[in-house]
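Here the complex is missing one protein chain, while the rest keep their positions.
Entry: subunit A
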Amino acid sequence: MTTPPGLFLRGSARIDAKPLFGPVDVTLPAGRWTCLLGPSGVGKSTILKLFADLATGVSFDGTFGSSDGAPLAGRIALMAQEDLLMPWLDLRQNVSLGARLRRERPPSDLAETLLAEVGLTEHIRKHPAELSGGQRQRVALARTLMEDRPVVLLDEPFSALDARTRADMQDLAADKLAGRTVLHVTHDPGEAARLGHQILVLTETQLIKVPAPHSAIPRPVDSAEVLDLQARLLNQLRQDS
């Protein structure tokens, strides 16, 4: 992995003539985990897609890129909202999709290791259709980790998981992605409070930077600072509706 760059995005976006989000100034510090929180439909995913160069149908007025000025292509791993598993590939092949598509030899056994870490060892030969929604999302997480990129974009990566698995996967992701520049779009204030070095709340009218604790991530679910932050974030979200 190369040194992770910081990311920035300054500007506003429209879909046709309708404004999506107003002028915002998003800065993702290098090597840190940023949570982007907000209600549905305010353009959180659009910001993520702009970084991945996938924002179609949106006209963006402004600039975005990396702090080191080099192009982002080839330095990003993306986990979209949908799991996007290929139904004709088994789990191991799905997890090493990136290497397959680039005609590279994937690091040996890494796919198996990652599938074990997301708790799917016994399903390794199965196809996605045989899995539950939560299991599929864990395969998509393993595929994202497999890419080993300095910049990681996660769009509601734990939304389909049950509470226990979600906490486990948050721990795993925080461990595996330590030191990388992460943009994590989420609806869940508790998740943001556990994982964000930086927490941004995007609403219909503005982008608010909510001060986050300086403690290491993942923060324990039952710590006072996490519970307090979670409550403040929820209040913030409700206030702006």
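One rule holds for everything that comes next: a contact is a pair of C-beta atoms (placed from the backbone, for glycine too) under 8 Å apart; a residue touches a chain by one contact, two chains touch by 3 or more; residues count from 1.
The working rule: contacts and distances are computed from a predicted model.
Of the candidates "Electron transfer flavoprotein subunit alpha/FixB family protein", "ATP synthase subunit b", "ABC transporter permease subunit" or "Acyl carrier protein", the chain left out of this view carries the UniProt protein name "ABC transporter permease subunit".
When the whole complex is considered, the residue among A:L9, A:L97, A:L161 or A:V226 that touches the unshown chain is A:L97.
Only one residue in the set A:M86, A:A163, A:A178 or A:A231 touches the chain that does not appear here, and it is A:M86. Annotation: of A:E112, A:E147 or A:E225, A:E147 touches the absent chain (contact as defined above).
The missing chain lies against subunit A, touching residues 49, 52-54, 56, 73-74, 76-78, 80, 82, 84, 86-88, 97-98, 100-103, 127, 129, 147.
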